[in-house]
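Missing here is one protein chain; the remaining ones are kept as they sit in the complex.
We call the chains A, B and C, going by the order they appear; numbering starts again at 1 in every chain.
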Amino acid sequence: MGEVSPDLQSRVVKFPGGGVLVAGIDEIFNWARSNSMWSLTFGLSCCAIEMMATAASHYDLDRFGILFRATPRQADVMIVAGWVSVKMAPFIRRLYEQMPDPKHVLAMGGCACAGGPYRDSETIVKGVGEIVPVDVFVYGCPPRPENLIHGLIKLQERIREESILGIKSREPITVGG
Amino acid sequence: MLIALIVFVTVGVVFMGATFLLSRLLRPHRPNPVKLQSYECGPEPFGDAWRQMNLHYYVFAILFVLFDVEAAFLFPVALALGRLGWFAFFEVLVFVGLLLIGWYYAKKVGGMEWER
Amino acid sequence: MSLEPRTDPNPPTAEPETPAKGPAIDAQALHQEILDLGTQGMVMNMGPQHPSTHGVLRLILTLDGEEVMACEPMIGYLHRGLEKMAERRPYRHFLPFTDRLDYVCSLANNLACAQAIERLAGVEVPERAQWLRVALMELNRIASHLLFLGTFGTDLGATTMLLYAFREREEALALLEAITGARLTYNWIRVGGLPDDMPENWDKGVLAFCDLLESRLPEYDRLLTDNPIFRRRTEGVGVVSPEDAKAYGLTGPTLRASGVAYDIRRWAPYEKYAEIDFDVVVLRDGDTFARYLARRLELEQSVRILRQVFDKLPEGPIASKVGKVLKPPPGIAFSQVESPRGELSFTMVSDGSPNPVRVHIRAPSFANLTVLADLVAGNKVADVVAILGSIDIVLGEVDR
Partner (left out) sequence: MMERDFGSALRTALAGLPEGAVESLEVSGSVATLRVNLGSLRAVLESLKSFPEAACDFPANLTAYDTGEEMFLVYRLASIERGWQALVLCRVDRSEPAAPSVTDLWPGFNWFEREVYDMFGVRFEGHPDLRRILLPDDWEGFPFRKDYVSRPSGSPLRGPQPIDRGAQG
C-alpha cells in the first residue's frame, strides 16, 4: 500500500500518542480495504473461465466483498488469470500502473505464476512476476475455485497487516495447486 | 429559529471540510505519468477526445436529464400523496401530462432515434 | 460484399412537417443542417482488456458518433505457437496441450487431436469407447453452451442469466469431474479410446442432470428468449446471408443460424453419431437472435443424444492396444469434430518419425471471427457487443 502524503508522515510519528492514532486509523482502513477488494476483470484464458465460475452462484465471491470491475480506475486487486504473451505484456504493465494505490496482484494459474506448460514457447513470458510485482501466487491449471478463494483470503490477511505509513515486507505468498 | 439555521450550516461546512481534509491527508499519493494517462482498454490511447462530437448526443443528454428530473420530482409526491389529497394528485397529472406532450414531440421529430 | 447494416424492424415514419402557426422556421432543414455540421470520425480502442471481448481480442473502431464506420480486429495476444511446440514432441505428448485451445470445451479438442492421430496411424477405437466419447462430447457441449448463455446475457446487461446458467454448469462440471477428475482441462481421450471406464451409476447421474436441465430451460426462455429488451437488441442486428456465411467459412451455430445445414455430426459422422437420431438446428434469419436461439435449441438436442447413448452403451474394452512408441506411416490426415463453436479440424503431416512434421489446428473461432469486421461496419457501438457475443469466440483457439 502506498505511503501516505509526505507532510503527514513525518509529523504524526513524532507526535506523542501518534502511534496509537495511526494504529486506530490503520484498523479502520484495513478493515474496509480487506473486505471490499474490487478486482479488475482481467481474464486472459482458461483460468478466467474458472474465475467466472468462482464468481458465479455456486462459489460466489460476493460474500467476500469481491466485485469485478471492468476499469482499472476502480480496482484494488488485479487477478491475472491466464498465460501472458510477449504481445500482451506492455498492456498488463500499463493497466497495473493505471490502478490507483493501494493495489495488489494475484497471479492465478501455473501460466501466470511461472509460464505453465509453455516452457519452450517463443512468445510466452514465464510468469507475470516479471512484469508486475505479485502478492499471491495461486498455482493449479486451472486452480480449483477453492484454491482461488484460499488465495484471496490470504491476500485479505495481508491487507489487514498493512499500515497507511508504509508497506511492510512484501515477499509473495504461494498457494499450492 | 436562527440558531437552528446556523447550526445546520456549520455542521454542513464542518462535515464537508473534515472529510475532504482527512481524505487528502490520509490517502496514498503516488502519481506517475502512465497512471495519469487516459485509460483505453490497455493500449496507448489514440488521439484525444477533443473532437467535434455529433450533435445528437446533446439531444439525448437533454432528454435524459429532463425526464430524470421529472422522476426525481415524482418521488416525494408519491410518498406524501396520502396526506396531500386529491387536488395534489390532479396537479401531478397535469405536470406529467405537460411533459408527455414534450416527449411526444421529441419522438415525432426523431430526437429519440439515432440516425445519421 | 453485400452485408447490409442493421435493418430496423420499424423504420422511422416520415418527418412531420412543422405546425403552420409560429415563425416559419423549417425544423426539417434546421435539423438536417445541424446534422451536417460535419463531425470527425473518432478512432477508439475496444481493447484487449474489455468485459465483452471474451478474452483478449482487440477491436480498433473508427466511430462517427454512435455509428461504427470501420472495425479492425487485432488478435495474437494469447499466441503461444502451440503448433510449433507440437513439432518438438511425440504425437501423444501433444494431447494435454489441446485442452488449452478451446478451453471451454476441451474434450472436443482432445477428440479432434486423437482422431487425427488415429486416422494417420490407422488405430481402431472399440465400440464402448466410441459411445462414451459421444456422451462426453455432448456433456461438454451443454457446459459450453451454458457458458455462452451466461456471458451473452451479461454482455447485453442481463447479468442474472450468468448466475442461472452457471448454476447448471456447475452440475455438468461435477459430472465431468466424476469421470475425468478435472473441471476444465480434462485430457481424457487417448489415441485408441479412453484412459478408463466410467464410474458406476455415472450414467444415472447424467440422466438426472438431463432431466434437471430440461426443467430449467423455461427459466432461460423467461430470462432471455422472451425478454423484449433482449429481442429488441438482437433481432435484425448483424444479419449474415447464407452465401456470405459460406463464403466466409463460418461454421457451427453461427453458420446454421443463417440457414446452411452443415453439422459435422450429420455431414461427416464420426464416432457413433451415425447411429444416433437427432435433428440439426437450422434457422433462417441469420441475425444475432438466430445465432443465440441456435445454441439455445442445441441444448435440447444434446440432452436427446445423451439419453440415447446410455440406452445403446455396449459392454467391452475401453481402449485398443497402441504400441509404446507411435510411428505413423508418412502421409497427411485431417480430423473433423463438431465443437460447440463449429468445425474443429486437426491436420497432421507425418514423415514416419515419432514427432509430427506439422500439426495445424483449424479453429472455428478463428474462421468465424473473419466476418466480424464487415458485419459490424454500419451498426451502432452497442451492437458491436451483441454481434461479437453472438459469434461466441474463444481466444485460446483463435491465437493458438
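To be clear about the criterion, contacts are C-beta pairs under 8 Å (C-beta built on N, C-alpha and C of every residue); 3 or more make two chains touch, one makes a residue touch a chain.
The shown structure was predicted, so the numbers you read here are calculated from the model rather than taken from an experiment.
Of the chains on view, those touched by the hidden chain across the whole complex are A, C. When the whole complex is considered, the residue among C:F230, C:F289 or C:F366 that touches the unshown chain is C:F366. Residue in contact with the omitted chain (choice from C:P90, C:G236, C:P317 or C:G378): C:P90. Contact with the chain that does not appear here is found for just one residue of C:N110, C:N187, C:S258 or C:S345, C:S345. Although one chain is not displayed, subunit C still touches it through residues 1, 75-76, 79, 81, 83-84, 88-90, 93, 246-250, 260-262, 267-268, 325, 332, 334, 343, 345, 347, 349, 351, 354-355, 357-358, 360, 362, 366-367, 369-370, 399-400.
In the full complex, subunit A makes contact with the omitted chain through residues 86-87, 115, 119-123, 125-127, 130.
Here is the rule we go by: only the chains that are shown with their structure count from here on.
Centroid distances built from C-alpha atoms place B farthest away from subunit C. Once the centre of each chain is set as its mean CA position, subunit A and subunit B turn out to be 34 Å apart.
Those residues of subunit B in touch with two or more other chains are numbered 42-43. Of all residues in subunit A, those that touch two or more other chains are 72, 91, 95.
Those residues of subunit C that touch subunit A in the shared complex are 47-51, 55-56, 76-82, 84-85, 88, 96-97, 99-100, 103-104, 147, 150-151, 162-164, 166-167, 169-170, 173, 183-185, 395-396, 399. Touching subunit C in their complex are the following residues of subunit B: 40-43, 45-47, 49, 51-57, 108-110, 113-116.
Listed in rising order, the residues of subunit A touching subunit C in the complex are 40-46, 48-50, 52-53, 56-58, 70, 72, 82-83, 85, 87-88, 91, 95, 117-118, 120-124, 141-142, 144.
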